[in-house]
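As you look at this complex, bear in mind that one protein chain is not there, while each of the others sits in place.
For chain A:
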Amino acid sequence: MTVPATVAELVRQFRANGRIVIVGASLAGLRAAEALRAEGFTGSVTIIGDEPYEPYDRPPLSKQVLKGWVPADHTKLPRLREVNAQWRLGVTATGLDRAAKQVRLADGEQIPYDRLLIATGTRARQWPNPDEAALEGVYSLRSRDDAAQLQKALAAPPSRVVVIGAGFIGSEVASVCRELDLPVTVVERGSAPLVGALGGVIGEIAAEMHRDHGVDLRCGLGVSSLEGDSGGHVRRAHLSDGTTVDADVVVASLGSIRNVEWLEGAGLASGFWGVGCDAGGRAFDINGVVTDSIYVAGDVARSPHVLYEYQFLAMEHWDNAVLGAEAAAHNMVNLEPHYRPHLLLPGFWSGQFGLNIKSVGVPPFGDEIVFTQGSVKERRFAAAYGRRGRIVAAVAFDHGKWLEYYGKLIEQSGPFPPPPPGWDHPPDMKPIPAEFPQPGVPTAIPDVVLTGHDPSERGAEFRPRPR
């Protein structure tokens, strides 16, 4: 038998009888399992998830669920096909032994795999002071349980809600509060809501939206501490300008932390920024060499994107989890010439203050913005982001049906500013600075050092940074 024929035979056998383990039983994990079956994989699939629930959908948690329209336990993800998997729910993966090809579970069990998919997503960054975070009435929002508890608290109703952080989730929570007619104060360290994702120009519009809907929006400020009453319930937030806000519900929406701790010591390129992988979802080891048997998808993955100068992008969006999982699953059971890249044009949607916000591309990659359609005053518009004369992203407020057009332009490295529309454009179509904050320098990233001397022994190592 020739070598390629041998390899093909191995793949055939693997497809028939291989063992695939998926860690992370949520959107990416489920869709990957379904895709594996759709690809004709008949071996064993084991799905490990630390939540006790079957895969459920997160976007409704901060919208319909908080409003009380849909109970938190009615968000189960629809099944697209039979996955016939062994589900290990309610148990955490605590380690990965790549030499023995085993995943270690918290209950001591070891699960062997031929191929592994890492889909452990992210978790909410908690309020940093643990005592304050433990006060009753302090919430974050990532899981079904979080949403159920917060919904209950909002229905109580509280006298005032403080939302810390005005990213997408913080803004959605604030919006729900106003819909429920609850007084809400939003404290945002940046100059306006959504600035990190969409820049200062759009942030200003978002800020007006908050204010028009009666949100007490405080920008350029932080919460310095939370104060509890004698019963251990939160009652006040102290702000960095010395003022205080009385509240009995505090929602910390401080962004996310990638669930990678369980991979420590496994020698993968994983850390603060997620798990590095190629555009086909194949994980990199610590040296930046691609692995053969480990794949990554969803919020925890970070891969180079050809449209964005091959920068490594982590995309914490629903579409990315679904399509990344499908691409990874495909590549897990196919041979090299048939590998598929996951070259998603990133996209996001959000519902807040009665408005539908959508974006395509990577807005922070741009440095200029131009309003192309509709009217900012009426809060229904589309705007494009550009960098060096090329369109890299677009955002729409109640104008989502046009994003397809911008998406196409972005895919084709179209010009910036884009060709003007034939109608309904703002009087002034001049690009202006998009006003993104300077990229912050993340703290607490370990140092990387190179070890070994001979080319054959060279390797990289993470060393915790001394404080």
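The rule we apply is simple: a residue touches a chain if its C-beta (ideal position, glycine included) is under 8 Å from a C-beta of that chain, and two chains touch if they have at least 3 such contacts; residues count from 1.
In this section, contacts and distances are computed from a predicted model.
> From the names "sn-glycerol-3-phosphate transport system permease protein UgpA", "NADP-reducing hydrogenase subunit HndA", "Acetyl-CoA C-acetyltransferase" or "Cytochrome P450", which one matches the UniProt record for the unseen chain?
Options "sn-glycerol-3-phosphate transport system permease protein UgpA", "NADP-reducing hydrogenase subunit HndA", "Acetyl-CoA C-acetyltransferase" or "Cytochrome P450" considered; the missing chain's recorded name is "Cytochrome P450".
> Using the touch definition from the top, which of A:Arg12, A:Lys152, A:Arg211 or A:Lys401 touches the missing chain?
Of the listed residues, the one touching the omitted chain is A:Lys401.
> Could I get the residues of chain A that touch the absent chain, sorted low to high?
The list for chain A reads 372-375, 378, 380, 401-402, 404-405, 408, 419-424.
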